[in-house]
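Shown here is a partial selection of chains from the complex, left in place.
Letters A, B and C mark the chains in the order given here, with residues in each chain numbered from 1 onward.
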Amino acid sequence: MIAVDVAHAQGDFRLEAAFAGGAGITALFGPSGSGKSTVIGLVAGLVRPDRGRIALGERVLVDTAAGIHVPRHRRRVGVVFQDSLLFPHFSVRSNLLFGRWFAPPAERRVELGPVVDTLGIGALLGRRPATLSGGERQRVAIGRALMASPRLLLMDEPLAALDLERRLEILPLIERLRDEFAIPILYVSHAVEEVARLADRVVVLDRGRVAAVGAPDDVLKPSRGVAGDRFAVASVLTGRIGEVDAAYGLTPVRHPAGTIWLSGAIDAPGRAVRVVVRGTDVALATSLPRNVTIRTALAGTVDAVATGAGPNATVDVRLDGGDVLTAVVTRKAVDDLGLDAGDRVHALVKAVALDERFQV
Amino acid sequence: ALAEGTVTVFAAASLKNVLDAAKPGFEQESGKTLVISYAASGPLAKQIESGAPADVFVSADLKWMDYLDKAGQIDPASRTVLAGNSLVLIAPVDSTAAIDLAEGADLAGLLGDGRLAVGEPKSVPAGAYAVEALTALGILGTVEAKFAPVESVRAALALVATGEAAAGIVYATDAKVEPKVKVLATFPADSHKPIVYPAAVTKSSADPAGAAAFLAYVETGPGHAILLDQGFTDAK
Amino acid sequence: MTALSPEAWTAIALSFRIAAVSTLVSLPVAIAVAFALSRGTFRGRTLVEGLVQLPLVLPPVVTGYVLLLLFGRRGPIGGFLESAFGVVLAFRWTGAVLAAAVMAFPLMVRAIRLSMEAVDVRLERAAGTLGAGPLATFALVTLPLSLPGILVGATLAFAKALGEFGATITFVSNIPGETRTIAAAIYTATQTPDGDGEAMALTLVAVLIGLSALVVSEWIARRAPGGGR
């Protein structure tokens, strides 16, 4: 949906990035100062790139070679800025409705009610931005961008100032936008889990360059980048929702390698679902342990063991059925168990370690 | 004329009292409305030159009347002189100084290190007369450096009234109404050109008859008494 | 106050009208010029700035003469306005409005521009991303956020229009009921022997009107959206 290929210099910093984002959520990931906000600014039309091309589907937004630079008010790109930038002279309500006035009537797909409810800002509607708390401001900023019914949503760390609970309430709203209205989203975040669970595609920036692009489970492998943080390792498994275990409030996800138990009831039997599993949440066993509280055990074969000088190792397990699940374990454990490529193993995942609210 | 039955007079500000006092009588006698715009003679002359709706121009000196005359903006036949004035030397009311304004008078000594308030000679008629008179008395050189030139006679009067200036040269009519100054002496009439207030009907006047009637009312009619009453002199 | 002559009351009413109309009429122009100067990067910018500032640098009388030359009945602009639209400024209260507006213009533009330059451009950009074009952004973001400067500009202009007399009396003379403002009346009074009493009374009135304008503008500033920040 979105294709970016730009070069832009500001001060000593030089951005030179080319990537394409799909229909869903494309995450921009990378350390502070790597150029994430700059990319957002270029796509939104806040900054004119030195050279390059930005296209949204068929529509060319920027093409310096062809002299095209669609002005920002014609881009219909909603932006949630890193520092909210609410209009100080308008009430919260007017801030929210601002973009709606300018959206073509036929495209006003987002209504005030649900946005306000989901963001929990009903009590703030008559207030001025100056009297809001940090998190309240950020929620209003999200609402303001949504209310413009944009064709592309750019979100620059929209949830950083929010508590987990609130974050978990807002994420489904973002996902609904993506799904119901087919609005692609470019999403800047520092939170690995958020990225791993939300994004269809991750673009990793590092000092102005694209260090990696791909599906979250590919990109977030330590061998493939992301500053080697083991907490950033995650795998995505695809399965089908089974019949809810009503007595225990658990939902089974049927996977060729076994059943993945999700905490909470998801009443959508047969629906395909992606489950994101953090590498640190996986343990491996050479024989199926009994009498343990871990309910999910997936069968597979060790594909590769990657070790280095550090204490940890990543073990790629090709699950029965084809998905690859990566586990992060200590090197000592690999040696103790004598794990090697080709070994049959059981991958143990705690049901409670999976966040059902993040699943789709 | 601004409107039917109106006579518009552009007059030097120093005649305000007189003309304001003459206004009701004239209006009653002629049945016309009198509108008077007071300002410095220079701007008034330039305004008439650029098409101001004036029927009558009353100047505080000859030069601006001559200016309009040369520009063909007034009816030369209507040109007349409404009144005259005399020039006096004044000092703050508490001053003990005395002087006889004869040739070579020691005005410089009277001033000491104080200043002499005068109208700016280039722009204020009273200033020009003062320079002329001092020249005639042969003492301009001794006091010129002590001039405090201001933009109107009234400002000169104020400087003396506040004691800021040791003395000043103003019209007799001004000195008369300011209790904080006293007249030390009057300049001899022959030490300067006659101080006159020339007047004329403008070329563009829509009511030359009414304009002429006004001039007559002030020059020889009931207005004349008012002039004299306020200290103006006959200009002959 | 009963000491004031009917003429004085006429002058007061006229002054008020001239000050109000000149402020209101020049405000939009001043806003446009201030915006152009604060955001534009056109050629001849400094020239425009200088031109705007001119009436401040010149003695008011000179400005009055320039107006007389340009806008007088026989001046190029004045002549055109009269023949084309039948508009006559010379020696009318409308001419006094023009004089007051021209004299106050530099103050207005500077104050408004100051506020406009203090508006966070990032807010304007945010409005753009929400679909607001340049005009809408100006009307909904830049303008309301420049309100402090607009109010100050308007108050200064109003006050200046009350006190203006040099340019006015030179351009449109001092005609009672038409162009004799309080300031001109005060001036005339000061030029008259025994006029001090009237001058003082009129001065008091001028001060009172000026103060009221100040109080009103402060009140608006406090009540305005974003005022009580």
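In this section, contacts are C-beta pairs under 8 Å (C-beta built on N, C-alpha and C of every residue); 3 or more make two chains touch, one makes a residue touch a chain.
In this text, all values refer to a predicted model and were calculated from it rather than measured experimentally.
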Formula for the entire assembly, written in the chain labels shown: A x2, B x1, C x2
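Just so we're on the same page, only the chains that are shown with their structure count from here on.
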Topology of the chain contact graph, where touching chains are joined (line, ring, star, complete, other): line
Closest chain to the centre of mass proxy, which here is the mean CA position: C
Between chain A and chain C, centroid-to-centroid distance (C-alpha), Å: 57
Intercentroid distance (Cα basis), chain C paired with chain B, Å: 34
Computed distance of Cα centres, chain B from chain A, in Å: 90
Chain B-facing residues of chain C, complex: 61, 64-65, 68-69, 72-75, 90-91, 169-170, 173-180, 187-188, 190-195
Parts of chain B lying in touch with chain C, wherever the complex brings them together: 2, 8, 10, 13-14, 16-17, 35-39, 43-44, 46-47, 50-53, 152, 154, 173-174, 176-178, 230
Chain C partner contacts - residues on chain A that touch it in the complex: 44-46, 71-73, 75-79, 81, 85, 87-90, 98-99, 101-103, 128, 130, 144-145, 148
